[in-house]
Every structure is written in structure tokens, then in C-alpha cells.
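This part shows chain A:
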Amino acid sequence: MAEPLLALDDLAVHFKVGSALAGGVHTLKAVDGVTLDVKPGECLGLVGESGCGKSTLALAIMGLIPPTRGHIALDGRDLAQRGRLETARTVQMIFQDPYASLNPRQTVRRTLADPLRIHGVTDRAEVEARVVDIMAKVGLRPEHADRYPHEFSGGQRQRIGIARALILKPKLVICDEPVSALDVSIRAQIINLLLELKDELGLAYIMISHDLGVVEHVSDRVAVMYLGRIVEQGGWQEIFENPRHPYTRALIAAIPDPFHRAAVSARAKARGEVPSALDPPPGCHFHPRCPLKADICVSQDPPLEPVAAGHRAACHFRDRIG
Partner candidate 1 sequence: GVADAQQAQTPRKGGVIRMTAPYAASFGSLDPQATPRAQDDIVNKAIHRTLYNWDTANSKLVLELAKSVSVSDDGLVYTYKLRDDAYFHNGRKMTADDIIYSYTRIMDGKKGYPGARYIRLIKGATDVEKGTAKEISGLRKIDDYTLEITITDRVDPGYYLFSGSTAILPKEEAEKPDFASHPVGLGPFKFKEHIPGSRVVMERFDKFYKPGKPYADRLEVLIMAEAAARDVAFRNKEIDTSILGPAQYVAYRADPQLAKGILEVPEMFTRSIQFNLADGGAKPFKDKRVRQAFNLAIDSDLIIKRLVKDKAYRAVSWLPPSSASFDKTMKPYAHDPEKAKKLLAEAGYPNGFEFELTTSQNESWGMPIVEAIMPMLAKVGIKIKPKLVEVTVLTEIAMKGEHQAYIGSSLTGPDSLATLRCYYSKTPRTACNYTGFSSPAFDKLLDEAGQTGDMAKRTDLLKQANNVLYDEAPVWFFNYNKAVLAHQPWIHGLQANPTEITHQYPEDIWVDATSPAK
Partner candidate 2 sequence: MTADSLLRVEDLRIALAGDRTIYNAVEEVSFEIRRGEAFGLVGESGCGKSITALAVMGLLKRPLSLGGGKILLDGEEIQNASAARMRMLRGSRIGMIFQEPMTALNPLSPVGRQIAEMFVLHQNAGWSEAMDRAEEALRQVRVPSPGRRVKDYPHQLSGGMRQRVMIAIALACSPELLIADEPTTALDVTVQAEIIDLMAELCAAKGTAILMISHDLGLVANMCKRVAVMYAGRIVEAQPAEAIFAKPQHPYTQGLVDSLPRLGERSRRGQQRLREIAGVVPSIQAYPAGCRFNPRCPRASDVCLTTAPAITPLPAANSIEALVRCHHHG
């Protein structure tokens, strides 16, 4: 088995919110004990509802938020020991909102060339060549280089964002909902592009998305997050065809499928609202919404344990489902 490119060990990111003067300080456990790894060339899908900590996890991996606990190892070395620039050349990120993720006052060329210069590529010709090259790869024409972001459509902007992420030739790219802000008819273009680039450049992805269809389509492995924790993790086929956590099942059941009307049993559906991460329920975080809730769920926090080879779920009843 290949050495993991990225290894997270019991990673936790807690935020202090509020102030001592205004109602007291609370701890928000945005990410709470996540252990994961990503191998080279692999695509890990990360799904979960809004606020469950997906973006926070991504930013922690990027080194933008210091972890409260646990370790992040890139290429086998702890993130803390790596230089900022070195990390930048290993892992990059694609953002959700193509409108907010480009500096409106910079041309495409500057957006792409500046990082190269910062990383010591000073030869003008080389910079130019790499800019043109990457633009071609993401499907932009060379004359686009001197335009400003507002002159592009959403899909084109996302291409610029992808080009920017790839200009330093990273090994791992974190895609934080790369298509959810795009017009429906554009999404396929971007998803195809990402998959092509993956094969062509041997990239590893972490694909964060709400859209289970997309995750299923692109991922090799999938991790499901709920309130800061991984509740289930495994190969894509296992997760989608044989989910072992009631939350995963609820997620899948919530997807309207005109071909399979009412195919999912009402039992799979989750009830009620997602609790606040500030004040998560005790025991299994999912128990207030869980159709399988039992007393043990309230008192005990189920560990993430294997159910099959490479498939783990954090549910007291993981073996009874499915």
C-alpha cells in the first residue's frame, strides 16, 4: 500500500466564540477528532450537512487554522515542521464561490504569475510559459490572460480558480464544493475537467460536496461527517450501496430521485433539525434525529469501527443496518 500523501490523526479544531464580556466564551468543536488519510492519486469524497466542519477541516489541512489537537502529516512529515512555501507546493485548494475567490483587481495573468514568482520562478519566459500552459489545460484561451475576473462567466472563473490551484503543481487539491455555486448546466464541464486533470497530472483530491451524486461520481473513497466527526468512511460503492450509519442512510434518502419515487423507506429519513455545533447532544451526536435511537446512544459515544475491509462506521447498531 502506498504511503499516504495526507494523514490526519485525531485532528480537532475548536473555536472560541463569544467574549468574556458578552455572554461568556464557548467552545465550538468544528472538527472533533478526525482520523483520515489520502493516498497519492486518490479522490476522497467528504460529505455532510452545512456547518459540520468540512471547510474547517480543509483550512486546517492548508495550515490556515491551527489545530487544537492531533496531527496533520503531509508526505509523511508533520505540517508544523514544513515551511509555508513547501506546503503550498504540495497541497492547494479550489473554492466554492468563483465570484469571491478571485481578486477583482487582478488580471488572470497576475493571479497566476505572482505565486510562481513568490515560489522563486523568476525567469520571465518560464513564468509566461507556465501561465499559458496551465490556462490551456483548464480550457482558457491565451487572450484571456489580461482580463479581469468580472469579464468572465462563473464557469470560466472557476477554471481560473482551478488554474491558480494547479500552477504550483501540487500533489493534493482540496475542492471545497467546486460546483455548487455554478449554473446547473455548467457543472458537468467543471466536474469533467477536474477528473481529466486528475488523471493527467496524477492528482489526489479531497472532494467536499453536498451533492451526493457528484461525490459518488468522482470519489474513490468517501467520508461522511456529522457535527465535526467522521461517522462513516469507506470505498464509494460501500458507502452508497451499503451504508452502515443511519445518518448516511438519511442523507441518501433525502435525495429526490424521480426514477425511484418513494423507493427509500420512510424509516431511513432523519427527523428534525441539525443541532448546533456549539451545543451538540451527548453520546452519539445523531441520536435526537436517529430512527434507531436507543438508550445507549444517549449515554455512549460510538467509536468509528470497522464493519468490513476499509469500511468503518460510528454507530452502536452498525451491524444491524444494511
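Keep in mind how these were chosen: all candidates are chains of the complex that A comes from, given by their letters.
By definition in this document, contacts are C-beta pairs under 8 Å (C-beta built on N, C-alpha and C of every residue); 3 or more make two chains touch, one makes a residue touch a chain; residues count from 1.
Here the structure is a predicted model, which means the values were calculated and not measured.
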Touching chain, any copy counted, for chain A within the complex - options 1 or 2: 2
Candidate 2-facing residues of chain A, complex: 49-50, 153-156, 183-189, 191-192, 195, 210-214, 216-218, 236-237, 240-241, 250-261, 269-271, 273-274, 289
